[in-house]
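Before I ask anything, here is the structure I am working with.
Only one protein chain is missing from this complex, and each of the others stays in its spot.
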Amino acid sequence: MRIALEVWRQRSPEEPGRFVRYETTEASPDMSLLELLDVINEGLVSEGEEPIAFDSDCREGICGTCGFMVNGLAHGPLQGAATCQVYLRSFRDGETLFLEPFRAHAFPLIKDLVINRSALDRIITAGGYVSVNTGNAPEANTSTIPKDLAEQAMDAAACIACGACIAACPNASAALFTGAKITHLGKLPEGQPERGRRALRMVRAAAAEGFGHCTFAGECETACPKSIPLQVITQMNHDYLAARLRGEGRATARHIEPGTPKKRR
Amino acid sequence: MATRVELGMTGVAKKALMAVSGIVLTVYVVLHLAGNLLYFAGPAALDAYGALLHKNPALLWSARAVLFASFCIHVAAALDLYMRKQVARPISYGRYERAASSLGARTMIWTGLILLGFVVYHVLHLTLGITHPAYVPGRVYSNVSVAFASVVPTVIYVVSMIALGLHVSHGVLAMTQSLGLTLRRDRLRGLRRFSVVLALIVALGLAAIPITALALSFARGR
Partner (left out) sequence: MHLDGKIPGGPLPQKWERRKFEYALVSPANRRKYRVLVVGTGLAGASCAATLGELGYRVECVIFHDSPRRAHSIAAQGGINAAKNYQNDGDSVQRLFQDTIKGGDYRAREGNVYRLAEVSLRIIDQCVAQGVPFAREYGGKLANRSFGGAQVSRTFYARGQTGQQLLLGAYQALLRQVQAGTVRISPRTEMLDLVVANGKARGIVARDLVTGELRTFVADAVVLATGGYGNAYFLSTYARNSNATAIWRAHRRGAYFANPCFTQIHPTCIPVSGEHQSKLTLMSESLRNDGRIWVPLRAGDERSPEQIPEAERDYYLERRYPSYGNLSPRDVASRAAKAVCDEGRGVGPSGLGVYLDFSDAIRRLGANVIAERYGNLFDMYAEITGEDPYRTPMRIYPAIHYTMGGLWVDYDLMSTIDGLFVTGEANFSDHGANRLGASALMQGLADGYFIAPLAVGSYLARAKPPAVDATHPAFEAARKDTAARIERLLSARGKRTAASFHRELGKLLWDECGMSRNREGLERALARIPEMRERFYREILIPGHGESLNRELETAGRVADYFELAELICRDALHREESCGGHFREEHQTPDGEALRDDEHFAYVAAWEWREGEPPALHKEPLVFEAAPPMQRSYK
């Protein structure tokens, strides 16, 4: 099988980047796209050239490390698959593939196809958790969670933080990512006490990172390797607006200045 | 890495404002369509409807004020968000394919700008009569007939109504989610259909008037 690649090469954020063409006849339909890159890299290294830098780890679509644009689509042409799960049988013999890094202001480029996605960690840091210290948990079966609710929470919790939703979004919005965590925890009884606060803080953190806004184009749902449903965005908007309208997070302990005289009617 | 969370308007809040103003504008468009369809009932009915609207100036002006405010909020928020989009992705893709977005979703900003121009033109044309060749306040039916006797305004209106249809087809869908209203997947599917049907009704209904007027004038001329 013959495959040509047009790969974005950029040595560092400061230097300009460009597409470089690589052609190979060593491809076979049972090879994954990343294995093809491995093969090309091995060839490059043997010639003393710097290999194409790309991130990948588990190579089974669960760690979220890999990810770049393939022919203009985040993670390539398959629904519900990460880049590492794309096999060459999805392409035609002789096809040219364009590989380009995920692009967003909040995802600064490091090298070639490698980007920095720590902004996603910072969104979770802002509130994507249940505040419960180790040892502070009641017996597991004391909480009863309807199966449907558990399934919906799991649908949202399946997010692997690969960044494809942001890459595919015309506005580089992190709404699907943020909404997924808000929905996962917001569906469960354990997540209720912090539900409003969590939505407020995570949405604000996403904005502060420089992600765009959601226009409900639906590109993220299609790009998502875990097919997380768009409803998580609606849920996020719902929880955020409800918390804003309730004025959540403003309650503080009542303080009366010492020496204040009693109020008389 | 600890995150400081700042106050201020987030995209979600802005989109909620857009949605609320969008709802006002959509409701207005539907009412406007209902009233305008009286055109097909003949001059007497349409003129009587016009007179009815002007009967209570206080009501009329407060409605206009709400409408104008919504319009301004809608436009301002849209332009602000559009600017932010460029900031959120400063380097665009060499190759980028949109796989899922509808035509309406892809063209929101452009149909929006067309509608912005159209609204200005429309007010000057049929509300204030400034760009109208023979405007007579109160004579709604004849104003319409005269206005669309020529081709250019008719084309402008029809094109704008196509833009309106596209804008509504995505807008109705988007505003319910911006407000967090469609939490169930099956409802979302229904809503998608509803917004397309509504867009068709609005666009076809409103475009029918200038087209009919033009056709009538051609028939009369011949």
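For clarity, chains are labelled A and B in written order, and residue numbers in each chain start from 1.
Basically, a contact is a pair of C-beta atoms (placed from the backbone, for glycine too) under 8 Å apart; a residue touches a chain by one contact, two chains touch by 3 or more.
Given the structure is predicted, the values throughout are model-derived calculations rather than measurements.
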Contact with the hidden chain, among A:9, A:75 or A:111, goes to A:111
If the hidden chain were put back, which residues of subunit A would touch it?
11-12, 26, 28-32, 34-35, 38-39, 42, 44-46, 48-51, 53, 55-65, 78, 80-81, 85, 87, 89, 110-111, 114, 116-118, 120-121, 124-141, 143-147, 150, 153-154, 157-158, 160-161, 184-185, 188, 190-191
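The rule we apply is simple: only the chains that are shown with their structure count from here on.
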Inside the complex, what are the residues of subunit A that reach subunit B?
8, 19, 69, 71-73, 98, 100, 103-106, 118, 121-123, 125-126, 168, 170-173, 200-201, 203-208, 210-219, 221-223, 229-231, 233-242, 244
Could you list, by residue number, the parts of subunit B that touch subunit A in their complex?
1-8, 10-16, 81, 84-85, 87-102, 105-106, 108, 170, 173-174, 176-185, 188
